[in-house]
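Quick one: structure below, then a few questions.
A protein chain is absent from this complex, but the other protein chains hold their places.
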Amino acid sequence: MNWLVASLCTFFAGGLACLAATGRPRLTRWVGSSVAVLGGALALVPTCAVLGGRAMNGLHLPWSMPFGSIALGMDGLSAIFSAPILIIVMLAAVYGTEYLRPFEGKRNLASSWFFFNLLAGSMLLVVAARNGMLFLIAWEVMSLASFFLVMFENEKATVREAGWIYLVATHIGTAFLLVLFLLLGQGNSTLDFSAFSDASAFAGIAFVLAVVGFGTKAGFMPMHVWLPEAHPAAPSHVSAVMSGVMIKTGIYGLVRVVTFLGAPPPWWGWTLVSIGAISGILGVLFALAQHDLKRLLAYHSVENIGIIAMGLGVGLLGMSYHAPAVAFLGFAGGFLHVINHALFKSLLFLSAGAAIHASGTRDIDHMGGLLKRMPITALVFLVGSVAICGLPPLNGFVSEFMIYLGSLVSVSGETSLPIGGIAAAPVVVGALALIGGLAVACFTKAFGIMFLGEPRSPHVAHVHESGLAMRIPMVILAAACVLIGITGPFWVDLLRPAISAVTGIAADPKAYPAFASHALWMVTFLAAGAAGLVGILVFLRARLLATQSVTQAPTWDCGYAAPSPRMQYTASSFAEPITRLFRVFLRTRRHFSPPTAYFPMSSSFSTEPQDIFHESLFQPVFGAIHRFLSRIHWLQHGRLNLYILYIIVALMALLAWKLR
Amino acid sequence: MMTLLQNTLLVALVLTSFGMLVSGRLGVYIRIVALQGVMVGLLPLVAGHAVPTLHLVFVATAIIGLKGFVFPYLLSRALRESKTRREMNPFVGHLSSVFFGILALLGSFWMDSRLSLQSHSSSELAIPMAFTTILIGLFLIVTRRTALSQVIGFLVLENGIYAFGLAIVYEVPVLLELGVLMDVFVAVFVMGIAIYHINREFDHMDIDRLNTLRG
Amino acid sequence: MNFGWLLPILILMPGLLGVASLFVRSAQAVLRLCAIGTLGVAALSGAVALQTFRFVPLLAAGNWFMLDALSAYHLLVMMIVFSLSALYGITYFREEIAQGQFTIRHARRYGGLWFGSMSAMVLVLVSNNLGIMWVGIEATTLLTAFLICIHRTSGALEAMWKYLLMCSVGVAVAFMGTLLIAASAQQASLHGSDALLWTALRDAAHQLDPALLKAGFIFLVIGYGTKAGLAPMHNWLPDAHSQAPSPVSAVFSGFLLNAALYCILRYLPLVESATGNTGWGRGILVVFGILSILVAAGFIVAQHDVKRLLAYHSVEHLGIIALGIGIGGYGALAALFHIFNHSLCKSVSFFCAGTLGQTYGTHDMREMTHVIRVSPVWGSGLIVTLLALIGVAPFALFLSEFIILKSALNAGSYWAASLFMVGVGVVFVGALRHIISMAWEPLQTHIKARRPTIAEGMLVFGALATLLILGLWLPRPFQAILEQATRVLGGI
Partner (left out) sequence: MSALILPIMTSLMGLVLAPLLLGVINRTKAVFAGRHGSPLLQAYFDLVKLLKKGAVYSRTTTWVFHAAPVIGLTSLVAALVLLPVAGVRAPVTFAGDLVVFIYALGLLRFFTVAAALDTGSSFEGMGASREVHFSALAEPAIVLGVASLASATRSLSLTGIFSSMTPNVWIEAGPALALVLAALFIVFLAENSRIPIDDPNTHLELTMIHEVMILDYSGPDLALVLYGATLKLWVLGALIVNVVLSPFNLTGIQDMLCFVAGMLLLSIAVGIVESMMARTSLLKVPRLLVTAISLSVIAFTLVLRFR
């Protein structure tokens, strides 16, 4: 526990140290990054201890604050969330040292590093807090720090708009959380988690509040609108932290609150499953429509949060129908996907950042052929893409496989659930399958158009591979993706304390069925065999070609004389068939000026993807409120006589009301 | 005997207020308010006590001096500064103002019965008359255009409140009364100065055109 | 020993200083005198207030003056606001003195009125006689009216006239309320000067006639509420705040409103115990609180003048305080805490707005952009105080609002809680747009800001640090003070 406190102090004090170093870029860079790395390392000690199965007794200090107390703790649940937080923070900090170089002298990087460390510390505090007041304040600090990080390039109007949407969304969520914690702590003089009274009276309301409040941070549809705005606006290493781990604190809060609420009724599981399915499918669809790389990745965060939600939903259904195997597999899948998504999403953001850094554009349609120029970045991006598509043998597959298995077990002979429990299976399975197919479409698009083929714009042709400080973190993350993918069973074992903290079924031997671990081992075995086969095939192919003539030629152009790189398929054209199929949701705007006359001079076609919830739900509502409020301005019309009339009317009304 | 005097004074108070509702000339307003000041000053002397104590006399003279002579002087000076002479078309016409006055009279009788404040003065009219004066004062403030007539409305309001106080509270400590009196004096003084400056700045004292600050 | 004899001195001292300031030679000297004198009075009253917290309520001059925990707490807040504003006044008027807009005539008038209003407010706080309290409030109205129009611009005059007339009418209404209270006291056979002594009324509260007391309380709420800027009697407030010089606006927003609200608080325990603690009077406060929050929210959304924005924020926060008091119990404590937070935060934000207004030559937020770069001290001060005002954690205002919300839920008044949330939410969404554009929107024209001095930096950031620390750590002694003050209001 002392380690944890030390790390928190490191983050906060070190952040201030960065501020102190304002004006000296080198110093700022070194202080900021080393503080982040040191703090992360310090906190990794207790985290790993807990993951290793050691129980950690919490810290409880008095805090001269109403309802507050410095109550910290680190159990399995906190650990599986804090581990990715710390790792990603450390790697992102290293990456940031080089990524922020070009801004040195142009911007106040000291404050940027300060808020970065503040964000890291507050995230750690959020998962470690055991008191409502502490939790809420850490939550707020987290939101504010990330907001200031999002406002990095604040001279752009779009960035300011994004920051506004982000802060508004996150605070509306926080409002629900305030009410939630006040309900939980009702009647107590303290908001300690341990002191929360039996919530069975209002468990339903509390669950809904938690889903809305934490779901806003996590990015459940339709509260996701801030994600695609805020994540592209932030610098890439920050987007990696935000998208990779910060939104997971929402998931953490949801699960943590569920543990306060007693046995879950089935409709909770159903809620999460349906929210998950909607977020997953629509998230990947919106992603498919984007050609701004970082928006695309941001929408994929929505998709993966949906997958996580489905896993948790399956787990809750298993709990409410007393099917330990289902519960275990569901939660295991959900939690493992939390970790996996943290890894490959931050990997993708970092490598995307490298590509953007080099090519100077976020528009996929202008990139192309980057693989030859930045091979390492391309390789790690490929690893990340395969992982996020949930394809074997990488880590994304393991967690999705657990969720599949959970829902299959619920309909298999292993358990006998009532119709209410098994009916979720087709939803989950179908949604996961559709998501998988569309994700493949989306990331073949992203990887293929960005890194393969020929450069689509001249300045992309002369990019260079990024430096060591940016490459090392990416390579580490890629290696982690592969490692988790081929050694799944170990990691599932690490989840046991977390799952028992939520469900309390780890004691049950049937909880982690033997066939599940066997299945994971067989996947590993298959992967090994496949690797061997690949080796053999490569060898054979080399032998065959060794004796034959291998020549280079231009791409087969079907007889067309002079193909130019601009004739390649673009991301938009690649995704066009699917976007046309789902235009009901996508509403992509098209700006088309067709070629005219016999000798057409110039013609243009451009598409602009919309977010149906932002367009048709939030903007109208906010607009209506704004119009209404501007209409009541006539009350302050400047006529003194009527002002005094207000006084008299108020007096009369009060007399009439209170002296009946 | 006392009661008769008191009632006559009270009724006169209301009638003079009505006079303001009818008239449109600011000069008339000032004269009427001076008259009211004198009447209000006389009220404590006749309010139910057999023989007026010393401090009552003292207070009475102070009130009569201020409300009856100083205020009218200040106001008429402000009036001389400004070019305005009459209350041009008020928000509510004179006839309907009178109508409102009648309503106010009835309303205050009703309110008196509802509130059931037992009056300390021997007169039953005291409270309703005071209420009427108060209401008319507020009405003047709300419906008249020129700053001056708003001050006069404020004075009428003050007179009404004073009569009300006499009716329900006896033997208010003299120090307090003087304090209140002092405040009212300063209020009118300040308002006079304000009107003076407003005249200088806008060369009108039309409240209706004094609405640049909005929203 | 009894320090009661200090209370009259507390009232007289500023008065004398005011007279003294009429004979000072130079404008700067007047401002310095204001600062030093205010600090002196603040020191004295701080000492007296601490005596009060330590021992018993002080009584003096035949019980006409009294200082108990509630008034002492208000006295402390008032002195903080006045000291800060006086210090700020030195820097604020420096520009105008340089341009000759602030001559010695202005300065003397300013000094006299400054100390005059100060002693009037002290009178309000320390008077045990409700009549004297009323006199004090009326006096503050008249004196501060001239502070608004130190510079006789047309806008200032119009604002002053509206302030003057509305508050006079309001205070007249309050006087009627006071008379009704006195009447009920006399029926309870309290005679002579006792009829209006708060302590006497408190002791005899249970035998006062409820009907009269209720009527009186209603008149008082409307009357003093006009001065306190509770909706719908708030209309003078944005005009006066926006037209007055910034140190004056700071005093207006920072304490004048609280002084008026304090008068209502004095009557609350009386009417409560007379009506058998049924929450009759607190209900009224809840209604006005919610109303003020919602109205202010409506006007904040589409506001462009930064000082008007701050003024409407005052309406909102006064509403929040009234709501907390109305909810009672722990909410009342939080409301008192909120008084301190709001006064400090609001006065600092008025300082920043004032200096930025001088720098940009306008108060239109659409033109006051990129403030952090233009003037790091005042700009970031304004941004941070605005963030704190819209209830962003971990500032102290968030804490007090949070506690008010909690006690509202505990008290089971879910309607009030939800409307409170709605209002604050609208304020947040509406004000955030202004904040972001002011903070970061690039500047069209080039603006050169005066380099801030160390003292100014300490003034601003010291206040911000205080707000931040109080939001994270509420010292025990401070909590004890708040609890004592709340006990005066009828206990936790």
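The first chain written gets the first letter, and so on, giving A, B and C; residue counts start at 1 in each chain.
Methods note: a contact is a pair of C-beta atoms (placed from the backbone, for glycine too) under 8 Å apart; a residue touches a chain by one contact, two chains touch by 3 or more.
Every value quoted in this text rests on a predicted model; they were computed, and no experiment measured them.
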Shown chains touched by the chain that is not drawn here: A
Listed residues A:Val550, A:Ala597 or A:Ala656, member touching the removed chain: A:Val550
Option from A:Leu16, A:Ala263 or A:Val538 whose C-beta touches the chain left out: A:Val538
Touching residue (missing chain; options A:Phe344, A:Phe401 or A:Trp491): A:Phe401
Positions on chain A where the hidden chain makes contact: 368-369, 371-372, 382, 385-386, 389-392, 397, 401, 404-405, 408-409, 411-414, 419, 422-423, 425-426, 429-430, 432-434, 436-438, 440-441, 443-445, 447-449, 452-454, 513, 515-516, 518-519, 522-523, 525-526, 529-530, 533-534, 537-538, 540-541, 544-545, 548-558, 563, 565, 567-569, 573-578, 581
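Everything that follows uses one rule, which is that only the chains that are shown with their structure count from here on.
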Intercentroid distance (Cα basis), chain C paired with chain B, Å: 31
Where chain A and chain C are represented by their mean Cα positions, the distance between them in whole Å: 45
Intercentroid distance (Cα basis), chain B paired with chain A, Å: 71
Set of chain C residues in contact with two or more other chains: 161-162, 165, 169, 211, 215, 238, 299, 302
Multi-partner residues of chain A (at least 2 other chains): 633, 636, 640, 644, 659
Residues of chain A that touch chain B when the two form their complex: 633, 636-642, 644-645, 648, 659
Chain C-touching residues of chain A, taken from the complex the two chains share: 63-67, 136-137, 140-141, 144, 151, 154-155, 157, 160, 163-164, 167-168, 171-172, 175, 178-179, 182-183, 185-187, 622, 625-626, 629-630, 632-633, 635-636, 640, 643-644, 646-647, 649-651, 654-655, 658-659
List of chain C residues in touch with chain A within their complex: 161-162, 165-166, 169-170, 173, 211, 214-215, 218-219, 221-222, 226, 232-233, 235-236, 238, 280, 284, 295, 297-299, 301-302, 330, 392-394, 398-399, 402-403, 405-406, 409-410, 417, 421, 425-426, 428-430, 432-433, 436-437, 439-442, 471-476, 479
